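Note that one protein chain of the assembly has been removed; the remaining protein chains are unaltered in position.
For clarity, chains are labelled A, B and C in written order, and residue numbers in each chain start from 1.
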């Protein structure tokens, strides 16, 4: 891993810290009921979204999930529009109709996030199919959790992507959990070997805390994909908080705090204290402004209720 | 392959010949509109159903498809009830409500056949799950075509069967076609390697014309399954007729007659002329009786229209 | 046989439903470079019952291509392609198979524009074919218009004639802002219709297929053709004038057109291709009573599938679907009461009107 003074590292670190501080602000705000919707926090998983998005081109598209605060920010979505969206305000990305589970920022390449597990995987394949037919050099990235690979549509999507040789990059954020279920009780397969059966190149990356390394791995995968073949990149990561909501959940006893603590030892957002200290003030100001924007933004009213249906 | 005088061979051959002559009778009858429903003939694929079913125990269950005349007969279904069902008569297995696409004979272990591709695969897994919980030594067999493996539910079924270690035997009848589409344009994977990824033992058997060998392969697979683990047995076979209907379809040019002719060279129902001659008269009498039964059977009327709905 | 949806006009010609589909698919690909067709068998020699035949040769494999068996995946792929500017057309040779794509259709496609506040949308055309007769059975015969129309965000149409296809598909393909499900009917494919290339195009809503003053018939899909035949028979026998309204758009019907007709006649027959229970008939009744329960002077008659899965046997199929004489009887009963005493036609239904229907399936 590069040192704290490295430019690139600093850029990635700053984005990752922004994501974490944003979500910590969400945790603070939550009890006030200003954000009246389910939130699926990515605290602990920031390095994945940051490393992946930094390796993509601006016009590459990402199709993600209900757990996408990180990808929204890393792909370059407006922070004020995000907070306003979480607040359910008109100033939000989607005028408050989407909320935390359906973030998007098409202007920077984050397409609609879905709260139905695995449902955006084929969307990425479809976009990639279109890129290929128009012989563009763009790629489409499907971001999904480990549990999503259990759904039948994952099999259908891989098969089609492989047959059509479309530039689709499949990124599996493996936090080992689907809600409270551990991967071994849900999966009989190894994701790498599984992808290879479809003739899809696959790599598992264990150091999901390492933004620079995630970026490197994604760059390689993305270039390979851009040349016209799908790729599955599985990245190990860790969900620090409960599945949905803002709390901790170790006391429920379904998982070991020790496992997360071990992971945290590698977490630069925890270990690189100096950089955190250095960058926090500016980031906090940014968050302040975004929250202020949300607070001031009006709530959607009857005029919005029946618009944009068809 | 065993010789024409071998007892076992004779038994299998007779059943296979019965299936072929039954379907040839269906071809004869079809223009008369006595059978007013789609028929998916298994002519060319008889050895699979015969070899597989002979290797099963009477109380093992088979879950098959719209192309199941062969499995119905091989599992021991009543011929008269089958013809009456194809005729849409009260004397049919399902009083004419099922027709050719939904044959079943639960009394001998053939469960409901479905016309929705791949839809009975999880049924076999569910039955096997129940057998396991009740620690019975029965197995459940899913029979499906090569195209069915493209559906997401195939992935879900294999994963669950492997996780739960249920006695489910997956039999893929690989005729290389889904309607008029050849396997390479539909599949990026090799079925054996695919199954192995789930930790499921798999075997591909090429001589799908050889009843005795299919029986042997199934016996091995079934015994393995009975000990408590799923197994995928892929059997190469050949569909002589059009996908649905009673005609030939080589003149449409989507496949090579030569390929089927090559396969026919191995087909004992063609090559073993003496045995065919020896067995045909008795079989024809049996078919005659079944057809006569169907002809005499009454058509279902208003009394049947709304019964057995809930 | 030949059925007519509107009075023949200046330049008319005879065109089958499948032929109209092929023309509009061809024109759609020709006029919209971003349009493509994918589905099982779209490029084979049967070409979805003749509606896509040889288009892959004309437009290439990149724009007309076969898919594996993957209804859910294919629909999701269509959404993704649409999001980046393509216009996907997908096919299901039986509407029953679209249930495998229900999640992508209802949870994603129908909601995409609204859920994201109007900043994205996924226009596309999903073509599904309803099967009927020749022992289609329980899984090849369903007609899910009421199911899809319940979910806001979907536009659901049921073209009843070649004219409806010629007029509507060009308004849909590459032009309609959202996802459209067109529920085509297998029995109509091989029927010849008289079509006119001039005249006012049929809109994406309801229209009067035949004018009349005595009884209103609201019909969908093949039941429009059945109703037109019945109305002609009744007119010839009795002079009674049935007004036939082709609901045509199930998600966006012209309810005022329906209400005004019922206001005029006070009598109503609803003839739909699916079950009446929780179906189109219910919504028609709701729209009427919301306006004025007094519009209906007597209980309407309803024609639909018997409330059971579809049986395979021909003898049961004939009871399961509304026959031509039941359609005639329903209209006459509304017009003249139960003891109308008019002789009913012998011909049972479309399936006999169109004897040659033996598949392809």
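Here is the rule we go by: a residue touches a chain if its C-beta (ideal position, glycine included) is under 8 Å from a C-beta of that chain, and two chains touch if they have at least 3 such contacts.
Just so you know, these numbers come straight off a predicted model, no measurement behind them.
Novice: Can you pull out the displayed chains that the omitted chain is in contact with?
Specialist: Hidden chain, whole complex, touched shown chains: A, B, C.
Novice: Which residue among C:17, C:134, C:275 or C:321 touches the omitted chain?
Specialist: Considering all chains, including the one not shown, the answer is C:275.
Novice: In the whole complex, not just what's shown, which of A:15, A:68 or A:100 touches the removed chain?
Specialist: Counting the whole complex, the residue in contact with the absent chain is A:100.
Novice: Per the definition of touch given earlier, which of C:27, C:102 or C:120 contacts the omitted chain?
Specialist: Reading the full complex, the residue touching the unseen chain is C:102.
Novice: Considering the entire assembly, which residues of subunit C contact the chain that has been omitted?
Specialist: 72, 96-97, 99-100, 102-103, 106-107, 110-111, 114-115, 137-139, 142, 146-147, 149-153, 274-286, 288-300, 302, 307-309, 311
Novice: On subunit A, what residues meet the omitted chain?
Specialist: That gives, for subunit A, the contact residues 33, 36-38, 88-89, 92, 95-102, 114-118, 147-148, 150-152, 178-181, 185-187, 244-245, 252-254, 299-302, 304-306, 309.
Novice: Could you please point out the subunit B residues that touch the chain left off the display?
Specialist: With respect to the unshown chain, the touching residues of subunit B are 61, 63, 92-98, 102, 104, 106, 111-112, 114, 116, 119-131, 133, 140, 152-153, 156-157, 159-160, 163, 307-310.
Following the convention adopted for this analysis, only the chains that are shown with their structure count from here on.
Novice: Sort the other chains by how far their Cα centres are from that of subunit A and give me the top one.
Specialist: The most distant chain relative to subunit A turns out to be B.
Novice: Starting from the mean Cα coordinates of subunit A and subunit B, work out the distance between those two points in Å.
Specialist: Each chain's C-alpha centroid was found; their separation is 46 Å.
Novice: Provide the list of subunit A residues touching at least two other chains, using ranges where the numbers run on.
Specialist: Residues 152-153, 156, 159, 163.
Novice: Tell me, which residues of subunit C touch at least two other chains?
Specialist: 67-68, 70, 72-73
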